[in-house]
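First, the structure itself, so that you have it in front of you.
With one protein chain removed, the remaining protein chains of the complex are shown where they sit.
For reference, chains read A and B in written order, and residue numbers begin at 1 within each chain.
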Amino acid sequence: MAHNKQVAVIGTGQTVFKSHHPDRTYVELVQDAAKQALDESGLSPHDIDAVIISMAPTVFMGVNDADRWAVEHVFGANKPVMRVHTGGASGGSAIQAAHAHIASGAYRTVLVVGGDRIAETPDAQLVLNLIWDKFYEQDFALTTVTMTALSAQRYMHRYGATEEQFARVVVRARRNAMRNPHAHLKGEITVEDVMNSPRIAYPYKRFDICPRSSGACAMVVSNLEVAKSQSTRPAFITGVSSITHSVFMGDRMGLWSENEYSDYDGMWRAAKHCYQQAGVVDPARDVQVAELYDPFSTNQFPQIESLGFCGRGRAGAISDDGGWDWNAGGVSISPSGGTLCTNPIGVTGLVRAADAATQVMRTAGEMQVDNVRHAMATAIGGSQQFYTCTLFSADHN
Amino acid sequence: MNQSVTQPMVIPGEWHVTYNYSTGKIAGQFFEALRERRILASSCSVSGRAYLPPRAYCESSFEPCDGWVEAGHEGVIEAATIVTAKFDNLPEPPYAIAFVRLDGVTTAMVNFVQGLDLSDVPAAIAKLQPGTRVAVRFKDEPEGRITDFHYVRLG
Partner (left out) sequence: MDVFVLGMAVHPPADVVGGKRLEEMVFDTTRAALADAGVKRAEIDHVTIAASDELDGRAISSMLLAMPAGAYLRDETKCTDSGLTGLCLGAMRVASGVFDIGLVVSWNKTSEAPVENVMRMRAEPFYTRPIGLNMAITDGLFAGAVCERYGITPEAADAQARRAYAQALRNPRGMGRAAPTPVAMDASPYVATPLREIHRAPFTDGAVAMVIASGDWLSKSGGRRAKARIAGLGWRSEPYDLGAERLAGLAGFRGAIDDALRTGGGLTPADLDVVELDAQTAFHHLAYEAALGGWGAAVSPGGGAFAQNPYFCTGLVNATEAVRQVSNAAYGVQVAGARRALAHGAHGYAQQGHVAVVFEGV
């Protein structure tokens, strides 16, 4: 690869995530995260060439294009600033846009930042119902909950997965989150706790579903020259890929479909492209960490399979066996606790990316997995429609 | 500053934004046909696919859809769920929704499933597994809206 196409993460920052930050406005939260990332990178605001803001529907905050409000607060005044929005995948798309800013040679340093304040409106689910087609789908209570429930029900039918297996995913996530100072939900719970929580939409009980989190995240990305002077151990972005599907979920089911909705098989296409760019040929052995976009307990297994870590339908049995546990010698799945424990919708994909990058940079604190050479971060948006895969590596291509 | 803020303030706000969406010709024809208890899928002669919901173009071939196929009034469940929690502005639970691929159509379309006892959720969902055949039932007086019909289990 040509010299100027190397792209590295040299700093990250996250606020603590919780239901509400009554004492910080949106713009103050994003500034907190941006400052942390800058401090870690050793750069001053003056050194940042361009800013990218990750923000999904601003309707939750009740301010249209809230990113514009935040411009000065993220040190972007009079600089190139743009906002990337692909629904829940926004954070993943934003880090990929940063990659383009640098690998194209246009800029040397980019700050990627985002925040969300879901609790600003109690009508979050109403808003999420509005993403569906007005004529054909809004009437049927399609929500982010039911659309994923449908995918899960189909997965269970195809592979015999059970609600208990998904409950074990939640137990592992909450336990992992105990090592994460920023996570929203954390603690020791049991499979019974999950199974006894109120039913929401089959197969979900309350504990199968992520919290609504407020908070912010930021990353500083640079070219190789700046990385060499600022960081002893940057995380190189060696693979960037995304894939988009038809919005109609019904197109991805059935005999004649080109895709299988319950397998998230679009992600396999994106992952393959990612691995090709990075020269990874054996994902299960080459990748030590995967920070997944997993707001629901059932999101993990199909993604694990689509990322090539095991065969189709096998992820559940391996999970039961402890095969995805933190630092157990296989691929550690969502060591941060993942989106199941922390979901600031508009920036969630960026939090995944930051949690993956810090593993490579060896700054993951108590979450640190041993010998991380490659870490994958995923993000999903729309009706399981937009998938992004970003690979972070200890060495550049 | 000689005042300390004891409690962060909250400023209430609300918005009500109206839009007018034009249906275009394709959706218009689909809804007209519903009034006659007919379900029309748009089809593409290049790819051979027939789509519900109907659309003006084929994603696979990226050509305009150039025909209509009348969907059968029976089909197979591809995915289903039973909703038991109340969400803002959405129906009172419990209710079931399913994606059904009607006979003659390539893709599946969502609608309510009625006529099932939903009080025991695991028992009910077992009756809505992918592969289960269902039939379409129309309202007595269709209005040209997607809620003019729903699904019921066969047998």
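In the analysis below, a contact is a pair of C-beta atoms (placed from the backbone, for glycine too) under 8 Å apart; a residue touches a chain by one contact, two chains touch by 3 or more.
Since this is a predicted model, take the numbers as computed values, not measurements.
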| item | value |
| --- | --- |
| Chains shown that the absent chain touches, full complex | A, B |
| Which residue of A:242, A:348 or A:378 touches the chain not shown here | A:242 |
| Residues belonging to subunit A that touch the chain removed from view | 1-2, 5, 51, 55-59, 62-72, 76-87, 93, 96-97, 99-101, 103-106, 127-128, 130-131, 133, 240-247, 258-259, 266, 269-270, 273, 277, 381-383, 385-386 |
| Footprint left on subunit B by the chain that the document does not show | 11, 13, 15, 17-27, 55-57, 59-60, 62, 64 |
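One rule holds for everything that comes next: only the chains that are shown with their structure count from here on.
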| item | value |
| --- | --- |
| Distance from the mean Cα position of subunit B to that of subunit A, given in whole angstrom | 28 |
| Of subunit A, residues touching subunit B in the complex | 22-23, 62, 122-123, 125-126, 129, 133-137, 139-143, 145-146, 149-151, 153-154, 157-158, 198-203, 246, 248-251, 253-258, 261-262 |
| List of subunit B residues in touch with subunit A within their complex | 8, 10, 13, 15, 21, 23, 27, 31, 49, 51-53, 59-60, 76, 78-85, 87-91, 95, 97, 99, 101, 106-112, 121-122, 125, 129-131, 145-147 |
